[in-house]
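For this view, one protein chain was removed and the others were kept in their places.
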Amino acid sequence: MEYILIIISAIFVNNVVLMKFLGVCPFFGVSKQVGTAVGMSGAVVFVMTVATIVTFILQKYVLDVFEIQYMQTITFILVIASLVQLVEIILKKVSPSLFQALGIFLPLITTNCAVLGVALLAVKPVYDYDLLQATVYAVASAIGFGLAMVIFAGLREHMELQDIPKGMKGVPIAFVVAGLLALAFMGFSGIA
Amino acid sequence: MSKLKIFTRGFFSENAVFVMLLGLCPTLGTTTSAVNGLGMGIATTFVLVMSNIVVSLVKSQIPDKVRIPSFIVIIASFVTIVELTMQAYVPDLFEVLGLYIPLIVVNCLILGRAEAFASKNKVSDSILDGLGMGLGFTMALMMLGAVREILGSGSIFNISIYEGDGALVFVLAPGAFIVLGYLIALTNILTKKS
Amino acid sequence: MSKLIVSPSPHQLGSNSVKKLMYGVLFALIPTLFVSVFFFGLGAIIVILSAVISSVLFEYLITKFILKRESTVMDGSAALTGLLLAFNLPSNLPIWLVIIGAFVAIGIGKMSFGGLGNNPFNPALVGRVFLLISWPVQMTTWPKPSPFTEKMLGYTDVTTGATPLGQLAETMRNGESMSSLGEKVPDYMQMLIGNMGGSFGEIAGFALIIGLIYMLMKKIITWHIPVSIIGSVAIFTGILWLADPVNFADPLFHILTGGILLGAIFMATDYVTSPMSKRGMIIYGIGIGVLTIVIRIWGAFPEGVSFAILIMNALVPLINMYLKPKRFGEKVKKLK
Amino acid sequence: MASKKKSSFINMVVVLFIVSAIAATALAFVYQATKDPIKQAKLEKDKKAVGIVVPKFNNDPVSESDTLIIGERDQLIFFPAKMDNKLVGVAIKTYSDIGFTERIKIMVGFTPDGKIFKTAVLEHKETPGLGDKMQKNKGNWSEQFTNLDVPNIQDTDDDGILIEVKNDQGTIDAITAATISSRAFCDACERAYNAFKKIEK
Amino acid sequence: MLKTFPKGGVHPPENKLSANKKIEILPVPKQVSVPVSQHIGVPAKVTVNKKDVVKVGQIIAESGGFISANIHSPVSGTVFKIDEVTDTSGYKRQSVIINVNDDEWDEKIDRSEELIKDFDISSEEIIKKIQNAGIVGLGGATFPTHVKLMPPKGTKPEVLIINGVECEPYLTSDHILMLEKGEEMLVGIQILMKALKVDKAYIGIENNKPDAITHLTKLVKFYKGIVVTPVKVQYPQGGEKQLIKAVINREVPSGGLPIAVGAVVHNVGTAYAVYEAVQKNKPLFERVVTITGKSVKNPGNYLVRFGTAVSDLIEAAGGVPKNTGKIISGGPMMGKALNTTDVPVAKGTSGILIMPEEESKRRVIKPCIRCAKCVDVCPMGLEPFLLMTFGEKAMHKSMEKEDVLDCIECGSCSYACPSDRPILDYIRLGKNRVGAVIRARSTK
Amino acid sequence: MNEVITATIITVSSVGVVAAVILYWASQKFKVFEDPRIDKVEEILPAANCGGCGYPGCRNFAEVCVKSDSLDDLFCPVGGNGCMSSVAKVLGREVSEKDKMTAVIRCNGAPQFRKKTTHFDGALNCTIQSDLYAGETACQYGCVGLGECADACDFNALHMDPITELPVVTEANCTGCNACVVACPKDIIELRPAGKKSRRIFVSCINEDRGGAAKKACAVACTGCTLCFKECEYDAIVIENFLAYIDPLKCVLCRKCVQVCPTGAIWEVNLPPRKAKPAKETDKKPEEKKEVDLIKTAKENITENKTVDNKQDKKNKTE
Partner (left out) sequence: MKQVKQIIHPGIIKSISGNELQVSIIAQAACASCTLKGACSVSEVEEKIIDIYVENPDDYKNGESIEVYFKQSLGFRALFLGYVLPFLILIVSLISLMSVTKKELLSGIISLLMLIPYYLILYYSKDKIKKTFVFSIKKSFNYSSFRF
C-alpha cells in the first residue's frame, strides 16, 4: 500500500514536470513527436533508477556517515553526469548495432534537471525513504515524466496541424497547453 | 562586440527565459512571487558570474576532454557556496526556493555561458556576459513572479494592491506555465514589431 | 447563359452546418434551462445571462481586435460555451467571477488556439476548473434548491447547503457508513427531477436525458461517448459497491449526482475535443468514467467530471493516433 | 582558443583531481565558516517562535530545551520559558503529517495551567491561498488557538481528542475550503498537548 | 435487413426525375467529334485520314496497347479533320471530326430488334469480340472490359457481380436499361459468365428501383446462375468495393483489385453492350445518356451516338434553362463539371445534369470542427479531415501513411461536412502526388 | 586538518577522478571526426535550409562541399556566386562562376486579354484547378492565378498582382531556388539567367495552340507567327508547336523581336526606354495600335512591383 501511494503520488499527484517543475527543458524540447517521447521515457526510467540507487547509497553510506551532507550537490551532479555517459559507452561497446538502433530511435536521453531533482528528493529527510522506497519513487517519477511527455507530445503533434494565431504559434501555445494540462492534472490532487 | 552589447544582449535579444528558453525549471518553480523570483535570479547570477570568472581564468589549463566535468565541479562548488550562505543568512528564502538552489547546477544557462563564452573570452568580458545574462534572467524571473503575484495573491513584493483573493491558479503550477506562455508571446510580438 | 461554374465533385452538399449543430445543442439544453430556473430562480438567470453575454462579447472582441479575423460569434459556439459554463457554476456565484470564467474559457481556452475547432481542451471546462481552483470557496458554496418560493428571487443571500457528493465525501472522510449518507441526501426520484444542491445545470437528470434523446435523434451526437461514460461509471462503482456496500455508494447515486450526466451528454461530446473514431470514443468515455470515480472517491475534490474530461481531452490526440477507424479491406474473408 | 591542452589520460586525471581537490577544500572552508551561522539561524528561528508563543520570560529557553520521546519514533523538543526561574510557559515544537502536503511544523506555547498561549507556524507546504491561511500573516484563523483552554474543552464524541475541527465534533472552525490543513494543525496541537501533559508529570 | 456495406455512406436526395422516361433515340447530328481517348489507358491511334469516307461502326482509331480500346465511327460520312477538341476532361484531346452524311451502317451489324439468346463460342472468342467492339466499362470508370475478363495469373474469378445500383442521385440510364433491355442484358451476363468461366452472377440493384428488381427477378428464372440482389439505398453502394462487400461480404484488400477476392464487377450497360457486340456484332458507338436537372424542361433518357455535342443533347431536352450554374457530366456526387457545352458525349458519359446557379455555388469554407461526420461517412474507413489538413499543409508523406490512396473519391466526406470544407479537393491533390511518387519508387 | 575537510577532499576528489576516467573513456568511444571546415562552410551558407541546392539542409550541403573533390556541381542558389566563392576560399578550391538565375513568368494573360469563360469554384489551389480542367479561360496553358508559386517562395520574391492576376517576380529577392518552378502545375515559371544588368528578353507565353486558336483565347498570346524568328539575326529564336522560345544564351538583347511581335508576347525587362519610332507605329492599323497601347499599360501594371500581400488576398477570398 505504501508503495502504491508513492507510485500514485509521484506519477499523478506530484508529477515531476507538471507539478514539481523538474525537467521542463526536455519536456518542451523533445516533445515534438510521440515516438521519440515514448522512447525517451523508456530511457529516462532506466537512467533515473540507476542514478537514484547510486546517489542514495552515496548519500546514506558516505555523505551521512562522514557528515558532509553539504557536498551533496557536487557529488550528485558528478555521479549523474558520468553515469549517463557510462550507460551509453557500455551500450556502444557491448552492442554497437543495438546502440545504432537506439540512436535513430531516441534523440537524447539526458534530462539533467529531472534526474538530479529526483535524486535529491529521494534522499530528502522528510520522506525518510529506504532504498527500495527511494527506487520506487524514482521509477514512478520517471514514469510520470514519461507520461506527461507522451501526452504532451501528442498534443503538440496535434497543435502542429491546427490554425494557431501567429503570435501564439510554437512555444507560447505549447506553454499554454502545458498549463492546461497541469490544470487538468490538478484533479488528482489529494489522492492519498 | 562592444562591451555594452555583451552586457545588454542578455536582457533582450538573447534573454535566457523569453528567447532561449533556458533554465525553465527554476523559472517556473520559484516565481510564485516577485521576491522569490528576485532571490532565485540573484542566486543564479552570482553562480553565473563567479563561474564565468573562474572558467575564464583557468580555461587554458584545462584539457579539452575534461572541460565539461571541470566546469561542472566549478559550478557545483559555487552553487554549494550559495546554498551554505543562504542557509546561514536568508534561511526563509532558502526554504522557499528549496530544491531549485542545488538545481542551479544543471541550469543550461550557466554551463552554456561557461562553455560558449567564458571558455573563449577574457575575464572582463566574461564578467560582463555573466552579469548581463544573469540580470536578464533575474529580470525575467521577477517579471514572471510579479505577474503571478499580482494575479494570484493580489499583491506585489508582498504589498497588497487589491482587496480579496487573487486567482489561486496563478500561484500554482498551471498558472506558471500559462503566464510564461503569454509573456513569451508578448515578447515575440514586441520584438518582431521593433 | 452566364459563365458556367466549374468545381471538383461532389457538386451537391449536405444540409448540415456548424450553425445548425450548435443551435441544435442549445435547443437540447432548453429543458435543463427550465429546470434550473425552476429550482434556482433569479440566481440561475443572472449567471446564465452574464456567462452567455460575456462569452459572446469576448469572442467578438478577440476576433475583431486581436486576431483581426472575420467575426465568428454567429455560429453559436461561443453562446454554447457560455451556457455550458454557466450550467457548471453555483447559482449564487458573483457576476465578476462568472465574467472571469467566461474570459478564461473563451480567451485562454478557445481563442488562444485560433478559435472554433482548434482548441484541445473543452473551453467551458477550462473556465470552470480555473474558477474552481482559483476561488474554491465561492465555487463550492451551493445554494439550496428552492422551488416555488419567494427565495427564488434571491441571488446573493440564499441559504446554502451541501451537494450530495459533498455529503458523500464528508461521509467517507469520517469513515461513516453509507446508510448514514442516505439520511442526508434526497431520494433518487428527487435527484432525477433535480431537487438537490449542485451546479445548477447538472442537477436536472431528467431534463438532460431529454436533451440526449433529442440530440441522438437529430444525429448531432452519437451514443458512444455518453453511453460509455455512464456505463463505465455504473460498472466501476457497481464493483466497489458490491464488494463493500458499507463504504461505497451505489452506482445509481453516482450517476445521478454531480456532473456525470451533464458531462457525459453535453461536455464530453464536444466535437472539437473528443476522438474521431468510434473505438476512440469508447475508450475516451471509459477513461472519463473511471477517472471521475477515482477523483470522487480518493481525490481531494468531491467531484471529478470536469477534471476527468480535461484529462481525457489531453489524451485525445494519442487516441486519434492509435485508434484509427477500421480501414476498409484490411482483412480478406473467404466465401463459404 | 590558442593554447588548449592536449588530452591525455594522465593529465586529465590530474587536472580533474586538482580541480576537485581545490573545490573541495574551498567548500570545506566555506562550510566551516558558515557552519555556526547556519546553526545560529536555525536556533534563531526557534527562539523567535518561542518568543512569540509563550508569555514574557528572561531565561534562554533554547539552551534549556530538551527532547521528549513519545512512543517509538516521535520526538518533540520542548523549550521551558522561565521568568526569574519560575516556569511561565512551555513551548513545544510539534508537527503533523496529516496535512494536505508534507509535514507541517508548528510551535505551540502552553501556560503552566495547560492553556495554549499562542501558536506559530514554523514550516509548511500547504497550498498558498488555502492551507497557508494558518500562518499569522495570511489570516487571523490561528487566533482561535490563542488562550485556548484545552483542559476544559468538552470532548463531545468521547474519542479522547480535545482539539478538533467542528466537522469532527470539535470546537475549532476550519479554514474555509481547507479542512484538511486545519485538521492537521489541530492534530499538531493535540500532539503538543499530550507532550505537555507528559512533561507536567 | 437489406444488404449493404458495413460502414459509412450518405443518402443524398435521390431526385430521379427521369426515372420513368422511356429511352428516346436522339437524331444523328450534322457533325460529330469523336475523341480517341474515351477510356482509361493508352489513347487509341487514329487509322483514318482527312476526307476518308466512313460508315457507322467502322473502326476509326485502333487500340493503342493492352489497356486501351478501339474507337468506332458512330456515324457515316466523311472525315472533316483530325484536331484537338476539348472533351469532358476539360482539356483538348485529339479527336476525329466527321461530317455526317446519311446513316449507313457497317453491313456486319445485325440491326434487327430480335432477341438472340443462344451463343456457342469459346471464352477466348468472346473476349476477342468484346475487345474488337471497343467495349469499356460503362459504369463510369471506362476501364477496357476485355482486360477485366482476363484475370491476371494466380487469380481465379469466382463470381460475376453486375452493378445495377446506380446510387448517384438524378441518373437513371442504368435503371431504364434494366427495364427495357433486361432480357438482352441477361444474355450479356451469361456471355460474360462464360468468358470468365464462372457459374454465379449477382445483379446488385438498389431498393429504390423496385420495378427493375421485380422485372429482373421474374426474368432470371430462365437464366442459370444469375441472382438478383436488392441492396439498401446508400451512396456509394455502386462503388465496386462496397458492392462486393454488400453482395458477397468480402473486402477487397487495400490497394488490391476485386479479383483478389474472386469477384469481377461489370455495369449493366456493359453487359448490354457485350450482348450487342457478341450477338449482333455491334461495336460500342452509342449509349443511353440521362439528361436531367430540376430546371430541365424534359428530363429523359436518350440513346446517343458518341461524338454528339452535349449542347445538342441539351437542346433535345428543352435547351439550357435560364440561370444555369453548372453542367455536369455524370451525377452530382462524382460527375465532372463541364466548362463548355461543346464537348462530345463519349463512352463514359452516363448522364448530363444541369444545376441551377443557386445550387451550384459552394458555400463559405469554415474551420474544421472535428465533428467526425466525415470519418463516419467514409466508406473506406479513412479520416478525411486529417487527409485534407495534410493536403493543405502539403504533408504528402503523412497522407501516404494515412492510406490516402484507398480513397475512392466518392465525395461523401465533402457532402457530410458541416463546415463545407472542400475535403475531396485536397484528397485528390494528395492522391496525385502520392500516387506519382509511389510509381516513381516502384519503377526505380 | 579538520576531519570534515579531509572527508570532503577525499570523497570529492575520488568522485572527480572517477568521473574523469569515465568521461575520458566516453570521449574516446564517441569520437566522431567532424571536419571543422564543415562548421566554417555552414557559417558562410545563408542558413535558409531551403533545399535549393538539392540537399536537405544547409549543413548537409556544407558536408557535401567539404567532402566532394570539386565544387563544380554544387551551387547554393540563395547565397549565389559570392557565397560559393567564399566557400571555395575556405576549402582552397576553385569555383566556376554561375550566372545568376531568376524566375520569369511565361504568361502574359491578364484578364483583359484573356476572357474568363467559366468560374472556378473549388479549393483555391492551382494544382487542384489544373487537375480538374484547363482553367477559367480558353487558354489551357496559362496561369490559373491562385498563387501556389507565391506560397512556395520562401524569399518574398513572388506575389500575385491583384490586377493582372498573375505572379510578379521581385528580382532583387529571387534567389533562383527553383521552388516556384516545381510548385507551378502549369509550368509557367522558368529560371533564366538574369542577364547583364538584369536585362533580359523572353517570350511571356507558353501557348502551343495554333495561331488562331491562341489569339482567340488570349489577345497577348504567342501565335507562332514567326515574325520574330525571321527578324532575329542571331538564331536565338526557335519556334516549336506554334510557340517562340528565345535562347537566353544566344540572345544579344537587340530587341528587334520585341518590336515586331504583333501581340506583345515578348517582354523586355530593365532595358532602357527606346527612342520613339513613329514610322513603324503609324504603319499599323488603328485598331491594332489601340491594342498595343492596351498591352503597354497592362505591362506597366505587371512590371510595377506592387507589394501586395497576396496571401492576405487569398485569405480574403477563402473567407
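Labels A, B, C, D, E and F are assigned to the chains in the order they are written; within every chain, residues are numbered from 1.
Rule of thumb we're sticking to: contacts are C-beta pairs under 8 Å (C-beta built on N, C-alpha and C of every residue); 3 or more make two chains touch, one makes a residue touch a chain.
A quick note: this is a predicted structure, and the numbers were derived from the prediction, not measured.
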item	value
Selected residue (touches chain absent from view) among A:Val13, A:Ala81, A:Ile151 or A:Leu183	A:Ala81
Omitted-chain contact residue, chosen from F:Ser68, F:Asn156, F:Thr226 or F:Asn241	F:Ser68
Positions on chain A contacted by the hidden chain, ascending	26, 28-30, 32-33, 35-36, 38-39, 42-43, 45-47, 49-50, 53-54, 56-57, 60-61, 81, 84-85, 88, 90-91, 93-110, 112, 130-132, 135, 139
On chain F, residues whose C-beta touches the chain left out of the figure	26, 30, 32, 34, 51, 55-57, 59-60, 63-64, 67-68, 127, 131, 152, 182-183, 185
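Keep this in mind: only the chains that are shown with their structure count from here on.
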item	value
Set of chains whose contacts include both chain F and chain C	A, B, D, E
Labels of chains that are neighbours to chain B and to chain F	A, C, D
Chain pair with more C-beta contacts, A-B versus B-D	A-B
Remotest chain, chain E as reference, centres from CA atoms	D
Centroid distance [mean C-alpha coordinates] between chain E and chain C, Å	49
CA centroid of chain B to CA centroid of chain E, Å	70
Inter-chain centre distance, chain B versus chain C - centres from mean C-alpha coordinates, in Å	41
Residue list for chain E, restricted to those that touch at least two other chains	90, 336-337, 339-340, 360-362, 367, 386, 422, 425, 428
Chain C, residues touching no fewer than two other chains	4-8, 108, 114-115, 117-118, 130, 133, 136-137, 300
Pairs of chains in contact (touch as defined earlier), listed by label	A-B, A-C, A-D, A-E, A-F, B-C, B-D, B-F, C-D, C-E, C-F, D-F, E-F
In the complex, chain A residues that touch chain D	68, 70-71, 74, 126, 190
Touching residues (chain side chain B, partner chain C) in the complex	165-170, 172, 174, 178
Contact footprint of chain C on chain F as seen in their complex	116-123, 128, 132-133, 136, 319
